[in-house]
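My questions all concern the structure below.
All protein chains but one are shown at their positions in the complex.
Then we have chain A:
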Amino acid sequence: MTLIRIILKRLLSMSITLIGVAVIVFFIIRIVPGNPIAMMLPPGAGEEDIARLKALYGFDKTLPEQFLIWVRGILGGDFGTSITSRQPVMSLVLGRLPATLELSIMALVMAVMIGGALALIGTRQRGGKAEALIDVTNGVSLSVPDFLWGLLFILLFGVLWPVFHISGRVSPALDLPFVTNFYLFESLLRLRFDIWLDLVSHMFMPALALAIPLAAIIAQLLKQSLKETMHLDYVTLARTKGYSENHVILREALPNAILPTLTLVGVQFTFLIGGTVIIERLFSYEGLGNMAIDAVINRDLPLIQGIVILFAVIFTTVNLLVDLTYALLNPRLRHG
C-alpha cells in the first residue's frame, strides 16, 4: 500500500523534473552562440537560402512557438528530426541507449564487486596492514578522475601490453545476428560466447575506468559503516552465540551497514552515467555519450534535446529504483 504511494509520489516529482529539464535544455542551447543553419550552409550562401533553410527546420518561428511545437511532438512520441543525419531523434537515441546502459551497468557491477570486497576485507582485517593498504588505494583511486584512468589503461593494456581492445564496441569483422542493440545481453541469450567475449574485451577498460572512483567511494563508506556497526550490541550478542567473525560481518552487520552506501551508490551511479560521455569518446565507444558530443559539435539541436531528455529519464528512474530498494531493505521504512 505504502509502496504504491511512494511510487506514485515519485512518478509525479519525476515528471516535474523532466518538464524543468526540457525547458532548460531547450532555451539554453538556443542562447549559446553558434547555430545549426550556419553549420549546414556552404560559404557565401545568400539571405534567401538562409531564410529557406530556417523555415524548413522551423527556426523562423518565435522561441515559445518552437518550444510548443517541440513539446507537442514529444507528447505524440515524436522528438523531432536530427539535423545532421535527417533521421528521427527517437530512433537514433534509442538505438544508442543499450550500448550506454550496458557499459554503465557493467561499470556499476564492477564497482560494487571491487568496492564491496575491499570493504569486507578491510573490516575483517581492521586495524591491520591490509586495512591501511586499502585506505591508501582508496585515496589514490578517488583523486584520479575516470578519464585519466581511461588514458592509463589505454597505455597499459592497449599499447604496452595489448590484451584488450581499445576502441569501439565490437570488432567490425564479426557478423552480428542480433535483433536488439543489447549486444552483451543478447549474445548471452543466444549462447554466442565468442561475440560476448569480444564485447567484454571492448568494454572492460572503459567500464573499469568508470568503476574505479565509484568502487573507492563504496569501499570507503561501506567499511566505515561496517566498522561502526561492528560495535553495536546485537553484533556483540551474535558473537556470544558462537558465530564466527565472517558470519557476524556478513549476516548481522552488513544488512544494516549497507543502507547509507546504497543511497550513495544511487546518487553516484548517475554521475557514472554522466561520466560515460567523456569515457565513450575516449574509447570511441558507440553509445549515447559519444553521440551527445557529436551533436553538440554539429549544433544538432533536436538531437541534443533528445539525448538530454533521455539522460534525465535515466537519472530520475535510477533515483526511483534506489528509493524503492531502500524501502524494501529497511523494514522500518517499509511499515512506517
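Assorted remarks:
Just so we're on the same page, a contact is a pair of C-beta atoms (placed from the backbone, for glycine too) under 8 Å apart; a residue touches a chain by one contact, two chains touch by 3 or more; residues count from 1.
Here, contacts and distances are computed from a predicted model.
The subunit not displayed here is recorded in UniProt as "ATP-binding cassette domain-containing protein", chosen from "Cytochrome c oxidase subunit 1", "Branched-chain amino acid transport system permease protein", "ATP-binding cassette domain-containing protein" or "Putative alkaline shock family protein YloU". Check A:143, A:171, A:236 or A:317 against the missing chain and you find that the one touching it is A:236. In the complete assembly, the contact with the undisplayed chain comes from A:256, out of A:137, A:256 or A:325. Counting the whole complex, the residues of chain A in touch with the unshown chain are 127, 232-234, 236-244, 247, 252, 255-256, 329-332, 335.
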